[in-house]
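Excluded from the complex is one protein chain; the other protein chains are retained at their positions.
The chains carry the letters A, B and C, assigned in the order they are written, with residues numbered from 1 in each.
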Amino acid sequence: MKPTELRIGVIGYGQMGRIHSYAYRAIPFYYDGQPCKIVLKGICDSNETLAKKGKEQAGFEFHCTDYHELINRNDVDVIDICTPNKQHYAAVVAALQSRKHVYCEKPLAYDLREAKKILELAEKSGCKHQITAEYRFIPAIMKAKELTGEDFVGKVFHFRGLYLHSGYIDPKRPREWRLQKEMIGGGVLVDLGPHILDIMHHLVGEVEEVCALTETFFKERPSPENPKEMLPVDVEDAVLLLFRFRNGALGYAEMSRVATGAEDEMRFEIHGQNGALAFNLMKPNELLAFNAREPRDRQGFKVITTVQKYPPPAVMPAPKFTMGWIRSHVAAQYSFLDCIVNDRMPSPNFRDAVHLHQVLDAAYRSVGKKGWVKV
Amino acid sequence: MKPTELRIGVIGYGQMGRIHSYAYRAIPFYYDGQPCKIVLKGICDSNETLAKKGKEQAGFEFHCTDYHELINRNDVDVIDICTPNKQHYAAVVAALQSRKHVYCEKPLAYDLREAKKILELAEKSGCKHQITAEYRFIPAIMKAKELTGEDFVGKVFHFRGLYLHSGYIDPKRPREWRLQKEMIGGGVLVDLGPHILDIMHHLVGEVEEVCALTETFFKERPSPENPKEMLPVDVEDAVLLLFRFRNGALGYAEMSRVATGAEDEMRFEIHGQNGALAFNLMKPNELLAFNAREPRDRQGFKVITTVQKYPPPAVMPAPKFTMGWIRSHVAAQYSFLDCIVNDRMPSPNFRDAVHLHQVLDAAYRSVGKKGWVKV
Amino acid sequence: MKPTELRIGVIGYGQMGRIHSYAYRAIPFYYDGQPCKIVLKGICDSNETLAKKGKEQAGFEFHCTDYHELINRNDVDVIDICTPNKQHYAAVVAALQSRKHVYCEKPLAYDLREAKKILELAEKSGCKHQITAEYRFIPAIMKAKELTGEDFVGKVFHFRGLYLHSGYIDPKRPREWRLQKEMIGGGVLVDLGPHILDIMHHLVGEVEEVCALTETFFKERPSPENPKEMLPVDVEDAVLLLFRFRNGALGYAEMSRVATGAEDEMRFEIHGQNGALAFNLMKPNELLAFNAREPRDRQGFKVITTVQKYPPPAVMPAPKFTMGWIRSHVAAQYSFLDCIVNDRMPSPNFRDAVHLHQVLDAAYRSVGKKGWVKV
Partner (left out) sequence: MKPTELRIGVIGYGQMGRIHSYAYRAIPFYYDGQPCKIVLKGICDSNETLAKKGKEQAGFEFHCTDYHELINRNDVDVIDICTPNKQHYAAVVAALQSRKHVYCEKPLAYDLREAKKILELAEKSGCKHQITAEYRFIPAIMKAKELTGEDFVGKVFHFRGLYLHSGYIDPKRPREWRLQKEMIGGGVLVDLGPHILDIMHHLVGEVEEVCALTETFFKERPSPENPKEMLPVDVEDAVLLLFRFRNGALGYAEMSRVATGAEDEMRFEIHGQNGALAFNLMKPNELLAFNAREPRDRQGFKVITTVQKYPPPAVMPAPKFTMGWIRSHVAAQYSFLDCIVNDRMPSPNFRDAVHLHQVLDAAYRSVGKKGWVKV
């Protein structure tokens, strides 16, 4: 019997916790009450001020500071994890052991070993699990997936993916937790990599071999507490990766936090025997598609305006209006809840997350070895 | 003393009523609880099914089918009107008489006469009033306004504005209420015109003279009830307008529902002595700005990436992420509530709405006269 | 019997005379010796220094300062006229009377009356005649013509054309001959109008009615001889035109010399029942084409990369390389010579030029009348 309501508990009310909470609240408007009633049950943050704020802002029924309290309740069905990477493992494991469905921010774990253990547990649990990879839920990328599924691209020759930010160009930007390997497991590869590498995996397939190059341009930065004290940075600002895919395609991916001029620039291009696709997250309303099977003199990249063209039951707003970044979170969370209600396997799930961790792991090994390594 | 909460009543739960309700719900997330607590008090729709749906979807405390019931309550501070144009007048008048602040969908009234009477009443009432012109609240357009305020453009030579839709290209699209002059007061000029003409007014100034051309390409369409029966269309599919502004600039504006290839294409370009600006609603995250005072060999249109760069207290999401259409409604309604809380004059208000009706009125007179008319 | 060579005489070696001469020299390379041998016979300029320079630079066999000398020779087959507008009439008439084929810079004449007389004479003469409207010979526009010929656009609803320059924004720019009505017959309408109005005519058809608005933003400018002396400007800096076409379409065109930020911005957009087209001369290598008969969810503007894709016998360079402005002159002149060799009617010819003058004439009458006039 399908559940008629899902009761959500969110762990972590920082930036992402707030966005996820907002998205749960927005689902009933965008999807006309589908897939079921959503109850914002509890919000947990080790910082009580934030936990309280979450309760008030989003209308949770209660707040707490110990996530076990949330996880152990019987009136919570879904646990949504928005804490820093280092803290994912314990919370995911506890949630799965308590038979909650788990929605977890990317990357799933601190490292490959943790990710594999989580997956094993998740598959045994019978619970639904999904990783936050909201870009799969942008209509332009959904259209790209639809097209690759129809062999629009054909045998792939090239994948080229970038994820460029510029926030760390300022040498005075402090050495915050995000710049400590101990806290996050790596640098920009771990931070931005999961997004573009997930799309690569989604649209092109699995990686066989990788060769990576990393650089830390700013090797020390001021302490957040004392700007006169310089602290070492032990994670990379930029990473460049060459790939060979199992299907024979060649790939390139690059992530950078010092790509001057970039705001939130995730781009990809795919070239294949039958066609080509291109996308830029800064123009999220467009998919570029080139059909090489059209007559030569009529070929060109077609700018498919995808805007709010979500499949039903999405009904708000009218499909001609532009969408922005936050809409993709609403769609990702809707999809997760819909999979729970209709007992389908969510995607991307922890299995995808493990493949991603394998690529991250291989990339760092490649840097150490200065050459190619198998995934 | 500043109010600590505002209690909202919405009239009409069609597409726009739902969007406005959603936006009130979203404000606390985007603005961290500012400007005050928002209570979704009551929703009214003459169709009870819709009224009930609004109550459930958005969490209003009650619903009703007679708007007087909503307007006459003491526990409602703000009336938000989302009904068809023809019905605005009576509701706005009743709300003002009941001393409610009024947020009204564009255009304010059925015709200029009604608009003037509303304005007179509004100014006497001491209540706050704002017209839905959400595009003023897109960061790119806020940046354009900031720049024009700094004389970035200088003396204006040209304004060129388009608002293009394509939804009525299909001859089989039925003759719905939007295609009846009696219901809406006009065609695409009344439907899309208010948006682009408001931006024109906002950025360039007041119109002195207008010369308009209209056309109804599909002079009859099937009845919504009986596709075999053809009904006359008495409103225009397209309108082209030449303007002279009071400040000496020349202007052009065009609205069309048969602009094949357009989704929601509101574009404008402004050329002046010092610089130029350009915007396209399909790329809402960008403002193009040309500075003619830079050295000649370094000039060019700069693509200012405005994305979620709303002024504080907007805090969600991070300002590097793209925004979409719906975000501008949140900002417009936030601004209205903020004006009530802080006792400032909202903008665009009913005074702006009257100027807009004067332009609409002059445009239709120009068509009748086949020549130029004064506004 | 086809001619095996054509002997060219050029009148006027200013900027345009030089470009035409260059283009004749370039034809053998681009077209592999087609359509026949081209002999640069004589160059005439009333300024002997320029005439001599033309001889040396382009390799003409002789130079002269009186165009009758050139026109009256038996060893000249083609007269190419590159003088200011005011001087076209006498030279064209003399050339036609001397049974030369005539290639004439736009606009054909000083006014409609002259243009009609030229056409009458040209048609009697049996000589070939073509007007310089080189933009018809850009591959992107050739592709647009091909598509409209295939009913890709279908019944046209809208044409929207702009030709924007910015060279006259500087108030210190002198009152040169181009700003005197006596010399050129009008302002920007006469200068830039012929290009965009020719493309409009080419792709959409004939105009029935026009309503125009002109403005001279800088009503006086410094004398070229004495910057302290201000001279009146009696021609418009900008013109805005509304059209009704004979086929029922609506049109808009605008020309300006004070469009800040524009280099050489000729743009057009056409919307019709079946599709839409768009072009911008600043991106001459692309035609945007929207096919409204494709499935809705796959629609979009396709950027057809037209580059050097001229029809055979054009062979240089490879068709994948970008083309620029000057290439279109080579193609236009090739086409004219090819029509002579193969005894076909060139296009656009003096008949097209007369229609253009009719539109220019009607536009100025409309300004005087402040309303609509028939063409």
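The working rule: a contact is a pair of C-beta atoms (placed from the backbone, for glycine too) under 8 Å apart; a residue touches a chain by one contact, two chains touch by 3 or more.
This is a predicted model, so every value here is computed, not measured.
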item: Displayed chains contacting the withheld chain; value: A, B, C
item: Omitted-chain contact residue, chosen from A:275, A:317 or A:346; value: A:275
item: Selected residue (touches chain absent from view) among B:23, B:51, B:259 or B:304; value: B:304
item: Which of C:130, C:214 or C:285 contacts the chain that the document leaves out; value: C:285
item: Footprint left on subunit B by the chain that the document does not show; value: 143, 286, 289, 297-305, 309
item: Residues from subunit C at the interface with the omitted partner, ascending; value: 15, 18-19, 21-22, 25-26, 28-29, 32-33, 53, 56-58, 165, 167, 263-264, 281-285, 305, 307-308, 316-318, 320-327
item: Where the missing chain touches subunit A, by residue; value: 157-158, 160, 162, 164, 166, 169, 211, 213, 215, 217, 237-238, 240, 242, 244, 248, 250, 252, 254, 256, 258-262, 271-276, 278, 290, 292, 299, 301, 370-372
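Note that only the chains that are shown with their structure count from here on.
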item: Computed distance of Cα centres, subunit B from subunit A, in Å; value: 35
item: Whole-Å gap between the CA centroids of subunit A and subunit C; value: 54
item: Whole-Å gap separating subunit B and subunit C, where each centre is the average of the chain's CA atoms; value: 42
item: Residues of subunit C engaged with two or more neighbouring chains; value: 299, 301
